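In this view, the complex is presented without one of its protein chains, the others remaining in place.
Each chain gets a letter, A and B, in the order it is written, and its residues are counted from 1.
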Amino acid sequence: MAQVLMKDLNKKYDEVHAVKDVNLHIRDKEFVVLVGPSGCGKSTTLRMVAGLEEITAGEIIIGDRVVNDLPPKDRDIAMVFQNYALYPHMTVYDNMAFGLKMRKFPRAEIEKRVREAAEILGIQELLRRKPRQLSGGQRQRVAVGRAIVRHPQVFLFDEPLSNLDAKLRVQMRVELKRLHDRLETTAIYVTHDQVEAMTLGDRVVVMKDGWVQQVGEPMELYSRPANRFVAGFIGSPAMNFAEVVIKDAGGTLWAETPGLRVKVPAARAPRLRAYAGQTVTLGVRPEDLHIAGGAENGDHTFSAVVEVVEPLGSEILLDVKAGTHSLVARVEPTVRVKVHETLRLALDPERLHFFDARTEAAI
Amino acid sequence: MSRRPRRVLVMMVCYAIIGLFMLFFLFPPYWMAITSLKTNQEIESLKGIPLVIQQGATLQHYVDLFTRTDFLIYFKNSVLVTIPVVLISMVISVMAAYALSRLGFLGAGLIGTGVFLVYLVPDSLLFIPFFKIIGWLGLLNSKWSLVLVYPTAIVPFCTWLLIGYFASIPRELDEAALVDGANHAQMLLRIFLPVAVPGLIAATIFAFTVSWSGFLYPLAFIFSPEEMVLTVGTVTTLIKGDVYHWGGLMAGALLACLPPVVLYVFLMDYYISGLTAGSTKA
Partner (left out) sequence: MSPDSTAVQTAAPARMRAARARLGVRLRSRAAVGVLMTLPLLVLIAGLVVYPFFYAMYLSMLNKRETTFIGLDNYRFLLTRDTFWLVVRTSFLFTFLAVLWKAILGFTLAVVIHTLPTRGQRLWRGLSLIPWVMPLALSSLGWWWIFEPTHSALNWLLVLLGFTPQAWLADPFWARVSIILVNVWYGTPFFMITYLAGLKSIPAELYESSEIDGANAAQRLRYITLPMLKNIIAITLLFSTIVTLATFDIVRVLTRGGPRGYTHLFGTYAFELGIASGDVPLGAAVSLFMFPLLAVSAFFILRGIRRSAT
């Protein structure tokens, strides 16, 4: 069991600077998810930990060893690949045993570990089959099994669920979480799916363009995003953004834009006062918008025209237009609205987000 | 015309065309086969229908082939040449293809293109300088000269074919093996070769066929019957005197054709995948 440290980690290809000054401390037994859009450097970071990519600058430490110049086999890691990378000519058993054979484990020990892993994953009946005789979910389990028989210090997962269909993906997600609770091994998990990141990670690392944007527990990222990118990336449907001007009206701050005028809550005022007269980005999550019942005062309401209604069963998404802004509101399934109807919407003043228009950092 | 009758008509036309092609393609082997089974009298006879055996079949030509000609010597020589040619060619090709497709080094791409160009060099361009070189090496009139020159025709194609096969093996598989602790040799022997078996079979078939069918090189380099291989031996020495022994000649030609044809019948899919790799997979 081990911690993983990345210090000022950088990766440069000929043209591209793929990973920039990444500093992370992954604690022992922690499940950390790297998430971000494609090309954000998350996979490259993972592959540097695995030893599959050379490190341009910086250091990676697993346990208490600097592993920069160690080949993958000496790093005491195991990896689950996106396309499973099962050896097509070997049986499931041999696939799982291969890494142990390469390390010259005694036959009995290999047998014991493979049986054990197969039992954990529920694939005892498949041991004699070849990969092509397995379904996608079964292949996925074998790929995980191949990693766990090694009893490595760190598990590395490179988008392991992205080739599964939606239903199976949800099921495997739960299984992976259960497995991690049971094995208590440090794990680094790469995905582009923010739902996967939120559900699996003890902590989540959001990356973009090679930079780490924010590191935090899932709910922390959701409720206190460090910048506009994280705010927009985490959460589905995505947060609504609008460019607004901060106006000082006799000591009270207002965020204004054609079609929308919102009073800035007192708690947020001190920091926003510096932006008076300037443009900032206002962020509101769809669930923080609701249809005004009449009880609200006018400080946080505005009118909007319904453009699309998406009834999802447990909720309804309304795509509305307020002035020139397109917004999404998530409302109760019992609400009855029609397209082109004009609504009065209210937003939750305590849950507004403000971002610097230039730096995009949260204010 | 409605859909169904038109479909039937199209099928009839297709089968008629296929029938004509089959007649064209298969008549020569058929003609060779029945000639080899006819008695000499029937072959010489100008009466009757030559397309079928009318005066009873005989295996006499085959018996004569083994007892009264050097056919067995040629056969043995062909085998003795083909085995080392296939082995040498495959070892060189596999190593080069692995290095060129996976161990990216400076100039690897250039070599890949060069290999393809060399593959396009026909034997009728190089046999004359080879004739001189083999003379210097003292290998004229020796079957071993063929072991030296055949790989030039085989290795480039096999390397090129295998580069294609290796390139289609996902890189994740190497990486998994690397994480599992395999070194280069183990990776090649325990992962690459087993996964690339179809490619290896296709390349081996190609090597075998080229080596077995070669005609120009043995014709140019070998003169005495005890060193000759099947193709040249059959064509040049089974023709004796002014009267052609068609029956014996056809029996010899058919038997000599047998190994590649049998190989093809059993491994058709590999054969075809190797054949189409040349132009469709790039």
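The rule we apply is simple: contacts are C-beta pairs under 8 Å (C-beta built on N, C-alpha and C of every residue); 3 or more make two chains touch, one makes a residue touch a chain.
These numbers were taken from a predicted model, which means no experiment stands behind them.
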item: Contacting the left-out chain in the complete assembly, out of B:Pro5, B:Gly56 or B:Gly104; value: B:Gly104
item: Chain not shown: contacting residue from B:Ile133, B:Ile169 or B:Ile201; value: B:Ile133
item: Among B:Ile53, B:Ile169 or B:Leu219, the residue in touch with the chain that has been omitted; value: B:Leu219
item: Footprint left on chain B by the chain that the document does not show; value: 10-11, 14-15, 17-18, 21-22, 24-29, 31-32, 35, 43-44, 46, 50-51, 91-93, 95-96, 98-100, 103-106, 108, 111, 113-118, 120-133, 148-149, 151-152, 155-156, 159, 184, 209, 212-213, 215-216, 219-220, 230-232, 234-235, 244, 246, 249-250, 253-254, 256-257, 260-261, 264-265, 268, 271-272, 275-276, 278-280, 282
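As a working rule, only the chains that are shown with their structure count from here on.
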item: Chain A-chain B separation of Cα centroids, rounded to whole Å; value: 56
item: Of all residues in chain B, those that touch chain A in their complex; value: 170, 172-173, 175-182, 186, 190-191, 194-195, 197
item: Sites on chain A touched by chain B in the complex; value: 50-52, 71-73, 77-79, 81-90, 98-99, 102-103, 146
